[in-house]
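Working notes, structure below.
In this view, the complex is presented without one of its protein chains, the others remaining in place.
On to chain A.
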Amino acid sequence: MEIVGQLQKQFVDFTTSLYREGILDGQFVELQKLQDESTPDFVCELVSEYFQDSEKILTNLTTALQQQVVNFKVVDDHVHQFKGSSSSMGALRVRNMCIAFKSLCEEKNLDGCLRCLQQLKHEFYLVKNKWETLFRLERQILEAGGAVPFVDYRFY
């Protein structure tokens, strides 16, 4: 039981840090509220879909920005998709980076876009890493026979 307690504390501390650092926002809490006994893997599966979808978008963005003549409308469309899904997932920093990216598209600022893409990739892989850690901690708690604490840490 002590192991479970330690793991649970680790989980709570880690999750709280994600909200504090603005990596995740209250929308992630909303997603967890949707998960129930009949769909215990809802969040994990949705995050997985988000990862796959995002990788495709990042590839598309890289390609779009490598064209001889860059079509900023196409770039903006991809960023818009990424902003939407990131917002729905609660990936706050990724979403905010998309907002900055959209402005650069509007300005048709190629250098700015290229730099922003790098930052966007950084933020995405960061949240991906954090989520993977989060789900690993969850699994450890469950395997040790404990329940995963619900961390409702929302900023208003």
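Operating definition for what follows: a residue touches a chain if its C-beta (ideal position, glycine included) is under 8 Å from a C-beta of that chain, and two chains touch if they have at least 3 such contacts; residues count from 1.
One rule holds in what follows: contacts and distances are computed from a predicted model.
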Report task. Look at the options "Regulator of G protein signaling 9a", "Transmembrane channel-like protein", "Response regulatory domain-containing protein" or "Protein preY, mitochondrial" and return the one that UniProt uses as the protein name of the missing chain. Result -> "Response regulatory domain-containing protein"
**Report entry** Identified contact with the non-displayed chain, of A:Gln6, A:Asn60 or A:Ser87
**Finding:** A:Ser87
**Report entry** Where the unshown chain meets chain A, residue by residue
**Finding:** 27, 30-31, 33-34, 36, 38-39, 42, 46, 49-50, 53, 77, 80-81, 83-85, 87-90
